[in-house]
Structure formats: C-alpha cells, structure tokens
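A single protein chain has been omitted from the complex, and every remaining protein chain is retained in its original position.
Take a look at subunit A:
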Amino acid sequence: MGKQTLDISPVGRVEGDLDVRVEIADGYVVNAWTHAELFRGFEIILRGKDPQAGLIVTPRICGICGGSHLTSASWALDTAWGTEVPRNAILARNLGQIVETIQSIPRYFYGLFAIDLTNKNYRSSRFYDEAVRRFSAFTGKSYELGVTISAKPVEIYALLGGQWPHSSYMVPGGVMCAPTLTDITRAWAILEYFRTNWLEPVWLGCSLERYEEIQTYDDFMNWLDEDIKHRESDLGFYWRMGLDIGLDKYGAGVGRYVTWGYLAHEDRYQKPTIEGRNAAMIMKSGVYDSFTDTHTLMDQSFARENLTHSWYDEGTTDIHPSDRTTKPIANNTKDFDNAYSWASAVLHKDFGRLEAGPLARQLVAGGNHGESWQHHDGFILDVFKKMGGANIHVRQLARLHEIVKLYRQAEHCLREFKLNDPWYIKPTEKDGKGWGATEAARGALCHWVDIEGGKIKNYQVIAPGTWNIGPRDGQDKRGPIEEALVGTPIEDPTDPVEVGHVARSFDSCLVCTVHAHDAKTGEELARFRTA
C-alpha cells in the first residue's frame, strides 16, 4: 500500500495554531510534522519597554498558564535586581501557581481530553456507553461537574491577585497582596469544597490519604481491585478504559525528559539567584534519560534553540535562547524540507531533544539526585518502567497523579502564611540579567530578561509548548510530538482521533480540537445541534 499524506488543519491552538501533517502507511503514521501557525512577536514588543513590562505582557502570552508566566517573569526580575523576597510572598506566589495547575487538571481532562473517549472508534469497547454518559461534551455527567468545578481553585488565585486569569500580583520583591483572615479562611473553604465535591468522591473514589499510600504500579493495581468505588471513580474508569482501547500502545516520544523544578522553598529562596535556584526548589529540577536510566540536574545554561526549520532569519546553528534576536521572516510558506513552523526546536546541549510536561516532572521526581530534603516520588517512574516506556496513558496518569500532591502543597501554603509578617520588600531597580523559571501545568517554562539603561534590551521565553511542539532541529531530528506521532495507528483517516490523543497527551498548550462523534453521542447532542 502506498503512503497517504494527511494535513490536519487545525488540530489545536494556543501559543500558535497547531497544524499537523502525517504520512500514513498500512494504517500507521510513519512520519509527522507539527507546525505552529500564529506569530504575535511578544519578544519584539517587549524590547525597549519598562523592566517590569514582562509582568503585564507575558501572562498574556498564554491565558491558560498566565500565572506561570507571571511567576517566571517575577523570579527573573528578582534575580536581575538582587531582591529579597519575604517568605509570605514566596508562599503566595506558590499558592497562585498551584491553584492554576489544580484548575487545569479537570478542565484539561474533561474539556479537552476525555471527550475523545466518546469517539465512534471505541464503540466496540465495553466501556463505551459509560464513557458517553460521563464524558460527552457539555452534557456528560462528569464533564459538566468537572468543567464547572474547575473554576473553583482559581477563586483562590483571585483572593491573592484579584482575578484569574491575567493578574500581575507577583512583583520583584514579593507580592502586591496582604491577605487577611477572610481571604485565608475562604481559601481553605474553597479547597475543601473542591476536595469533598469532586476530588475525593468523583475523581479518586477514596480519601486523599488512601490514594497517597500508592507508591508503585502494583500498589495502584491493588488499589483498583480493592474497592468498586476505586474502579468506578473517573480515574479508575479512565485507567481501565484506556488500557482497553490501547492508549498504552503508542505515543512514546523522544525518551528524554526535562523539568526546571518549581515551587521555591519559602525559607531557602529569599535571596534569589540564578545559580542558587536548583537547590531551593521543593520540586527538583532535572533531566531523566530513559535510555541510560539516569537523572541529572538541569541548568539554564544547557538550553539551546535551533531555527533551521522555523520561520526566523537567525541562522541555523544551535544558540542559547538568551542570545536570540527574534527575526521573523516575511514569507512563511510551508516547506517541509526547510522551514514550516513559528515554534523553534529547543534542545539540551548534551541530551538533544527533551519532552517537557507532567510526565517529565514525575519521572524526575523519582530520581535520587538533588537535595535530600526535596520532594521524592517514585510512583510514575515505576509505572513507566513496568510499561516499558512512555505512552499516552502513562503521560495522562502522571498529569492526574499530580493533583493530590499539589493539593497538599496548597494546604501547606495556607498553613504557613504568617498574616502579620511582610509580603513585600521594596527592591532597588538596576540593570542586569535575570532568569526565572517554573513549571506550568503543561511543562517547563522560563524567561530570560536583559535590562540595560533602565529598559528591556532582550526578553526571551521558552514555553512548554516550544519544547514539545517544536519542529525538526539542525540535525533534522523530529521534535517530541512529531516523534510521538510516529507509530500511531490510524483507524479512520477521515477522523484521525489518534493524532489528537497523542498531541493532547502532552497537554501542550494545544487546546486541541480533534473530535468526532457517532450517531449515538450525536443524538445526545442533537437537541442542541439543530437550528
């Protein structure tokens, strides 16, 4: 059988519209190209502006993880200005970031991922009817509850920053807010509401404490068997259905993973520096190389970008991102042998292409590198090894597993606030270079800022999507999503839902849109779909 080329436009968007080209032979993807189709030029806009302009502009790079951009922008200025950040402020920044991610988990899972399980492809699965009942867009029982309750955690963000999305309450030297008893009590109540109305009864089918006993793949399987409530929870149901429809069979990717680490420790990062950052994060940074099963620390100086296959006129050698000049080329025709995307290829100087995201974070969390006091969790690494590497399903599990840990971290922040201690220490503005990083829900994010003469000389951002969506690099090696697409089975080329599964399993900033439904789900929606 000959090769068939499929251009899917659009697949999804955010950080640029995402289009995918795949070549299919004998029902499997044999080659793939991902291309981002939007250029707004934030780096260009920021040049020459106020040093603090990034606090206002960069959250608007992405309204889905704007709080993470704000975090990176503030820490970048903190390192450039040599500020002191009071512990209350560190906790308040962490809390904002945590609730943004907690929000993202049900919103992403139900709103963007699980609706695919109602695709006609899976009609023969014994889980299908139940999936339709739970996950149908807008009307599914879990969909409606999950999407609605996803608005709750960010109410806590609003208590700190006035609104979510797009507050700029984090500033060099601390935060703008000074929450009172009212705010803190409400925040506790909102967390509790989220736990008792969705997280425990619907999502886990058990208490957080019971879930936290799971340390290995076997523990997880035992947990599934232990109680019908576990099996029938959305997590338990999803896990069983995913195996049934083969989500554990494809979507591997590049096999190397990166995280910058995140959540600065409130007592260890009050005098932030670029060099001191790794040892001060609660969730450690690192690179996991699955081919050699080794963990190493990640450092900003290891990052490189290559623009050979991107629509920029900045040469074809690997350069450090902070040396970029962001020169878009006027003619952005799609040329799959040359340039075909606004995303760049991001690399590690030694390890090459790396996957960023929740799976990366959890694989790194299983390493014994880093500081002894830093968070360690070997569960996902164990699942990864038992399953023989990455696939869509383990990538999902990593994402979903995080919610309980983050919930605990949110409690920690609320407990540790000392309401009458300072929230801000006014810094002195000065020239210099700064770097700030964090983990957005969907992966490693960092900002470099260079201030000269009291204004921004250069501002560069590497978003999670850039690691994952990037096109081929200088050696023509495929990017993580491109690589993960290879080997994907395509049942129906007119409705390649599997491509969507792979792309979305990265939970990259692709607010993806690969969907279809058969007569059955169609009927469910028919009430609303006829004019």
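Quick note on the criterion: contacts are C-beta pairs under 8 Å (C-beta built on N, C-alpha and C of every residue); 3 or more make two chains touch, one makes a residue touch a chain; residues count from 1.
One rule holds for everything that comes next: contacts and distances are computed from a predicted model.
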Query raised in the report: UniProt names the one chain left off this complex as which of "Hydrogenase", "Acyl-CoA dehydrogenase family protein", "UvrB/UvrC motif-containing protein" or "Phosphate transport system permease protein"?
Result: "Hydrogenase"
Report summary line: The one of A:L38, A:I228 or A:L243 in touch with the missing chain is A:L38
Query raised in the report: Of A:T34, A:N121 or A:S167, which residue touches the hidden chain?
Result: A:S167
Query raised in the report: Which listed residue, A:D78, A:E155 or A:E200, touches the chain dropped from view?
Result: A:E155
Requested in this report: Using the definition of touch stated at the top, determine which of A:A76, A:L117 or A:C177 touches the missing chain.
Outcome: A:C177
Query raised in the report: List the subunit A residues touching the unshown chain?
Result: 6-14, 17, 19, 37-42, 44-45, 49-53, 55-57, 60-64, 66, 89, 107, 111-112, 115, 137-139, 143-144, 147-148, 150-151, 154-155, 157-169, 171, 173-178, 180-181, 186, 328, 330-332, 342, 419-420, 422-424, 426, 454-455, 494-496, 500, 511, 513-517, 528-531
